[in-house]
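For this depiction, one protein chain was excluded, whereas all remaining protein chains were kept in their positions.
Chain IDs A, B, C and D follow the sequence of writing; residue 1 opens each chain.
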Amino acid sequence: MTFTAPVLNYTLLSPILILLGGALLGVLVEAFVSKAMRAVTQLSLTVGTLVLSLAQVWRIHNEVSMSAAMGSVIIDGPAVLLQASILIISIISVFLIADTDHFTALAAALPGSEEERHSLETGNQVTEVYPLTLFAISGMMLFPIASDLITLFVALEMLSLPLYLMAGLSRRRRLASQEAALKYFLLGAFSSAFFLFGMAYLYGYSASVTYAGIRESVVGGSGNDVLLLVGMAFLTIGLLFKVGAVPFHAWSPDVYQGAPTPITGFMAAATKVAAFGAMLRIYYTVFANAQWSWSPLLSFIAIVTMLFGSLVAIAQRDVKRMLAYSSIAHAGFLLAGVIALNKAGLEASIFYLFAYGVATVGAFAVVTLVRDSSGEVTDLNRWKGLGKRSPWVAVSFAGFLLAFAGIPLTSGFIGKFSIFSAAYESGAKGVVIAGVLSSAIAAFFYIRVIVLMFFTDATQDGTSVQLPSFLTRATLVISIVVTLVLGVYPAPLLNLISHFSTFIR
Amino acid sequence: MMTSTSLVYLIALPLAGSAILLLAGRRSDKWGHLLATALSASSFVVGLYQLSLMLGRSTGERPITQKLFEWISVGSFKIDASLMLDQLSICFVLLITGVGTLIHIYSISYMSHDPDRRRFFAFLNLFIAAMLLLVLGDSYLNLYVGWEGVGLASYLLIGFWNQKPAYATASKKAFVMNRVGDMGLSFAIMIAFATMGTVSFSGVKEAVDHTSTAALTGIGIMLLVAATGKSAQFPLQAWLGDAMAGPTPVSALIHAATMVTAGVYLITRSNFIFDAAPTAQLLVVIVGAITLMFGALIGTAKDDIKKALAASTMSQIGYMILGAGLGPVGYAFAIMHLLTHGFFKAGMFLGAGSVMHGMNDEVNMRKYGALRKFMPITFATFGLGYLAILGVPPFAGFYSKDMIIETAFNSGGAKGIILGCVTLLGAGITAFYMTRVMILTFTGKSRWDDEAHPHESPWLMWLPMAILAIGSLTSGYLLSHGDALVNWLSPLFENHAEHAELLSPLVVSGLALAMVAIGIAIAFVKYSRNEVAAVAPTDVSIFTTIARQDLLQDRFNEAVFMQPGQVLTAVLVKTDEAVIDGAVRGVGRIALGSGSALRGVQTGFVRSYAALILIGAVALVAAIWVVTQ
Amino acid sequence: MDAANYLYLSALLFTIGAVGVVVRRNAIVVFMCIELMLNAANLSFVTFSRINGDLNGQVIAFFTMVVAACEVVVGLAIIVTIYRSRRSASIDDASLLKR
Amino acid sequence: MIDLAIQVGQTAKPEAALFWILAPLSVAAALGMLLVKKAVHSAILMAFMMISLAIFYIAQDAPFLGIVQVVVYTGAVMMLFLFILMLVGVDSSDSLTETIKGLRPIAITAAVGFGGLMISLLGRATLGRTSVGLESANAAGNVQGIATLLFSTYVWPFEVVSALLITAALGSMVLAHHHRIQTRPTQRELSIQRFRSGSLANAAGLPAPGVFARHNAVDVPALLPDGTAAAASVNASLKARGDVLNSKVFELGTVDTSVEEEK
Partner (left out) sequence: MNWLTLLMVLPLVGSAVVVALPKGNEKLVKQVALGSTLIVLGATVAMAVGFQRDNVDLQYVEKYSWIPTFGINYALGVDGLALILILMSTILAPVVVLAGWNESQGGRWSVKVFYILILVLETMMIGVFAATDVFLFYVIFEAMLIPVYFLIGGYGTGERSAAAVKFLIYSLFGGLMMLGSIIALYVMSGAQGGHTFDLAALSQLKMSSMTQNLLFLGFFIAFAIKAPLWPLHTWLPDAADSATPGTSVLLLGVLDKVGTFGMIRYCLTLFPDASKTFTPVILVLAVISIVYGAILAIGQRDLKRLIAFTSISHFGFITLGIFAMTSQGYSGAALYMFNHGFSTAALFLVGGWMISRRGSSTISDFGGLQRITPVMAWMFFLAGMSSLALPGMSSFVSEFLVLVGTFTRYPAHAIIATFGIVLAALYILIPVQKTLHGPTTPGNENLSDLNLREKIAIAPVIAIILVLGFYPAPLLNVINPAATHVIGQLGFSDPAPTSGGK
């Protein structure tokens, strides 16, 4: 046996490598930079890294390669689009994360202990979230471009582990936050066990761990499909868990609620892009020829997910939980894009992911602003009269909600339209009908929040809208502008997506 | 047909008056009534001028038209706003403007104490304009505009004193019942358009020949429905009594002389339809016969002078309708009775107004009595009208009513006999109740309250009365002399074959006079010889009770239409809220409920979440198991 | 005796692990059950590796072990944190967030 | 099942024997994990099961993995588990009664269904190719074969895994690392503190534990000249654990038996 030295195309991998480098530097910063300087150093390092990475993505945007990392990753149009989306969403999320007020001062200190009080007083910060975020982002960047199961699995863990941790770092309601971390972690590990088991069967089925190899077996396999189907099912469980589809959704409301809000926003937006990115690639390339087997099941799950998310969201009293259920419903809509299995579906999904991600971060940015003396106020009843207190914040939140509801002139509408039409085009009429129906249901609770904000008188309970910091303001402005511009004139982005969105196999 | 450019002034003058008075508002209080009267009079003058022109033309060229503008034109539905004046219309034009002007004059004095006199005159002018449009329109749709226009004017005038709730209700009732009739006119127009493709009088007349009898019968019946509404015929007559809520000049003009006769005009105008639709024509006769009895019976029991007169009007119009229903022979007589009735009934109403004027607006005849001495002119004019309506020769009614009775008898077969008897009996009853009115009002002992100071009306009021009284005296003779009216109108109607005479005119007159005499005699026996109670006695026969209640017509309407209607409305309002909106809210509640129920899945326990995932996995595996079976 | 038996064993162990996650309350035991599932998956990889005659499966199993080790580190850190706050390792006690 | 068996081929008898002995045992151990009350017992059973798996690996021509399984999994990971168990309380035991209504029947049904369906499905599975065995792949040695793959084909995930390891380390540090709230007092400060405190009794240091002459152990308090026990002489953590012996039995003929030592 001879060993040939591996060849890596560093240019193509550079977006991820830059992120990893940035993360490692961040770890070093933790060790060597004085406490006072740490936060600002970390923030600029992180943002710099992300911007650099984005620039690098732009540089390679015309590259197509299947051998960038010995066949472990694929660089193609969708890869570039998804990576860019993840990076943009991450940048505005990091702006939110940079607001010091969301994270515990000292994770190891017991809630309510003297130690906690002291570290709060001394202004201690868990600046480790920056490198952790970068690690998570690099996992997300890798997830949709992986082209073998090993890389996919590693990327999955890499994006998950930092999120598990960060979910537990909330500054207030720390018990709930830690509970969120525990739940997220246990269920995440549970689902990744299924994922792994599915990988095993796919490997058994095709004697290969690469997408190309599995695809070959799917197209022209000699045995029966049992192993393929089981492997596919289990792999799908892992992916559906990440996107929060019913019945693998149960973690998301609890985790969304418990986690620090900037992390919730980041997780809700960026993870969805990554997970759906991977899912799209897998279903559009690897399993495309077995469509008969997964399409009905996935359609069923999509329908149930849409309806479940919309229905349960109606009954929510907590804004974060409501957004969580809404994100479940959106996962259902996005599944319609996967089911479509045509170019229009791919384009629509990518557009939707970006538009939804940006709006989600914006919405959670607003959530961070509504406070009372003990922190964020997420009880919807206390959002009454927000429009009076802070019209601009309320208006932008209403804008995000309308985008979620898919009202025209917001990005959400274009997204919904494109994804439903793609699904319809592929014959998934049931999904479209359910989608339309659940959109109607969903409109109900979005509007209810708008009513609360604008048409209900505020009660004097100490709720106030914090003046957004510069960075939070930037997040808000960017997301609302993107949401509206994509609603009014989406043509350039759609053209761009259309130009790039072809998976290479 | 010749065209004219001046027809429009007939309508435009009073319409302008109405508009000026309404728009100018209080500013025109001082001179408004004068302007209105002047405009009405000038319209009358224009009418006379048109008559003179018409007389100057040969028979075939008498009708003239004026096209104003294209009103509605969609597809084949083309309606021009255009006017037509023919021999029939000119009669009405002169009646309307003539009587109308007299009543304007009368009202100047009658309404002089009313702060809203100007508004009253504006409405009067509006009425004149609308009524003229009704008779001048050259198509059913144009007629319809006037038809509803007079309804509006009638509504406004009945409710002129609408601060009294009962009066307001009366006006509403009149409008709504008229609308029921209007609906009939709508149907007639629709059927006409659907079957003939036109709604103009000339067009329809031409199309009659190639239109099925069924369609014509439909149109005829619907026109009859319209006529019953406007002319207070059975079964839509109930509003007329209440309409007496309006100022008395209004009752005289609208609810006696002109508007209520519009139904007769409509049927006469549509003679070509009815002639071709015997069933409809028969119905017309039946309606006329019923109403004439109906009105007469009600008239016997009324103590309110205006209501008694209103009942009489109803009954007299019944005669006209009956006459119009008798076909080609009857049209002219119907119109003649219409015109004479216009004189004597308007005169009597004005007389009643004069009485009320002198009696503090008291209308209960039981509180009159012996007014002859205090109001001699009124007594005289009223008396002339009385004689006219009774058909005493040579008063107007003698000519016109006897013609109808005669034609009824001569209409052939059992129908002729029944109709003849009905008309005769009606004449008798008419004599009875009119005599009753006379006796109660003008003779006997005074039964007034102490506040009443009866006095004769000023000249502005009695002058019109006098003129109308002269009309009552002479019009019958003038119109029937040498069959003047019949010949004048005959070009409009089909030539008719004479029926074999059942009874000669002389016999009919004799019978009629005998009936009248009987009626008068009974009335004298009953009212002149006995003391009349100032308060209506309650221990009266069941017939009187029923007659006092308009033969239970209101009760019937109340029980059959209004109460079920109110129940229906209430039920529907509740249904809308509970069932339809409830269904919508129910859907919302189901969504919310299922949302809350599904929330239960989210127990908060990690293990149940894991179980959910596991169940999902089992389901997937089971699906695969089934698929690979 | 054939290699497929290993697959059956693997499936059984995986099932037991999955059930363990559902029925046990001690967070650490639950986590161990997840590890059991990962191990079961590894057994399948190794078996398939043998059936397929290449070493990819073994490499994946190796990666799995590394990744699992990382997961264990993070997981146990989280469990310890929550134990310190609550003085309880029962996952049923962590149910503030629900509905 | 038959299909797969034929295609996969028969393995040698000794392996079969090994399998049929160890497989039931490992299943039993796995089931045991679910059924025993004490977490630590579960951990032991887990370790047993892992070692069984290691043996299976070796039996299936994966010696490297077998060793790694023992060293990394059983040796390191399971030890980590045990450490944490120690921290949380070795003795703590679960009640096995189910508190969430309806969960247990669901779990059991799901388990039986899942296992049954999986086995049934595996029975149906065919590969369409014959089992190859690892003889050729392992020709250059199992370790070499894995290494070749690892450092060529899978070099990218291998690199990325390193980042994962850092993440794990960083993450656990975030959760576990305490900052020092105040600086640790120096020897000098401690000494000054001792002398400045109310009495000079402790100025020379705390008394050593143990009872001269009669008994000499750290878990017994020293006796003061008057025969009473010196509470300060025993390590605080022993006291906290309740492992301090009563010194009374070691006292000389006591003067005052009423003295109770503190605990």
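The criterion applied here is as follows: a residue touches a chain if its C-beta (ideal position, glycine included) is under 8 Å from a C-beta of that chain, and two chains touch if they have at least 3 such contacts.
Small disclaimer: the values here were computed from a predicted structure and weren't measured.
A.B. asks: In the intact complex, which of the presented chains make contact with the chain not displayed?
C.D. replies: Contacts of the omitted chain with visible chains: A, B.
A.B. asks: Who touches the missing chain here, A:Ile263, A:Leu346, A:Leu402 or A:Leu471?
C.D. replies: Among A:Ile263, A:Leu346, A:Leu402 or A:Leu471, only A:Leu402 touches the chain that is not shown.
A.B. asks: Which one touches the absent chain: B:Ile64, B:Ala215 or B:Ala308?
C.D. replies: Of the candidates B:Ile64, B:Ala215 or B:Ala308, B:Ala215 is in touch with the missing chain.
A.B. asks: One chain is left out of this view; which of A:Glu30, A:Asp99, A:Asp225 or A:Glu347 touches it in the full complex?
C.D. replies: Of the candidates A:Glu30, A:Asp99, A:Asp225 or A:Glu347, A:Glu347 is in touch with the missing chain.
A.B. asks: Looking beyond the chains shown, say which of B:Ile72, B:Val540 or B:Ala559 touches the absent one.
C.D. replies: Final answer for the missing-chain contact: B:Ile72.
A.B. asks: Of the listed residues B:Met190, B:Ile417 or B:Leu460, which contacts the missing chain in the full complex?
C.D. replies: Result: among the candidates, B:Met190 touches the missing chain.
A.B. asks: Name, in rising order, the residues on subunit A that touch the hidden chain in the full complex.
C.D. replies: Touch with the absent chain occurs at residues 347, 387-388, 391, 402, 405, 407-409, 413-414, 416-418, 420-421, 424-425, 432-433, 436-437, 439-440, 443-444, 447-448, 451, 454-456, 489-491, 494-495, 498.
A.B. asks: Under the stated touch rule, tell me which residues of subunit B contact the chain that is not displayed.
C.D. replies: These residues of subunit B touch the chain that is not shown: 22, 25, 69-77, 81, 141, 144-145, 147-149, 152, 159, 162-165, 168-169, 172, 175-176, 179-180, 182-183, 186-187, 189-191, 193-198, 207, 210-216, 218, 568-570, 572-573, 576, 580-581, 583-584, 588.
One rule holds for everything that comes next: only the chains that are shown with their structure count from here on.
A.B. asks: Report the most central chain, judged by the distance from each chain's C-alpha mean to the global C-alpha mean.
C.D. replies: A
A.B. asks: So, what's the distance in Å between the C-alpha centres of subunit D and subunit A?
C.D. replies: For subunit A versus subunit D, the centre distance works out to 35 Å.
A.B. asks: Just how far, in Å, is the C-alpha centre of subunit D from the one of subunit C?
C.D. replies: 15
A.B. asks: Can you work out the whole-Å distance between the CA centroids of subunit A and subunit B?
C.D. replies: Roughly 79 Å separates the two chain centres.
A.B. asks: So which stretches of subunit A touch two or more other chains?
C.D. replies: Subunit A, residues with two or more chain partners: 107-108, 150, 154, 157, 161, 164-165, 168, 182-183, 186, 190, 194, 204, 207, 224, 226, 230, 253-254.
A.B. asks: Out of subunit C, which residues touch more than one other chain, so two or more?
C.D. replies: 7, 14, 17-19, 21-23, 25, 30-31, 47, 49, 51-54, 56, 59, 63, 67, 70-71, 74, 77-79, 81, 91-92, 94-99
A.B. asks: Okay, in this complex, where on subunit C does subunit D touch?
C.D. replies: Where subunit C meets subunit D, its residues are 1-9, 11-20, 22-26, 28-29, 31-33, 35-36, 39, 42-43, 46-47, 49-56, 58-59, 61-63, 65-74, 76-81, 83, 89-90, 92.
A.B. asks: Touching residues of subunit D toward subunit B in the complex: what are they?
C.D. replies: These residues of subunit D touch subunit B: 100, 103, 106-107, 110-111, 113-114, 117-118, 120-121, 124.
A.B. asks: For the complex, give me every residue of subunit C touching subunit B.
C.D. replies: Against subunit B, the touching part of subunit C is residues 18-19, 21-23, 25, 30, 91-92, 94-99.
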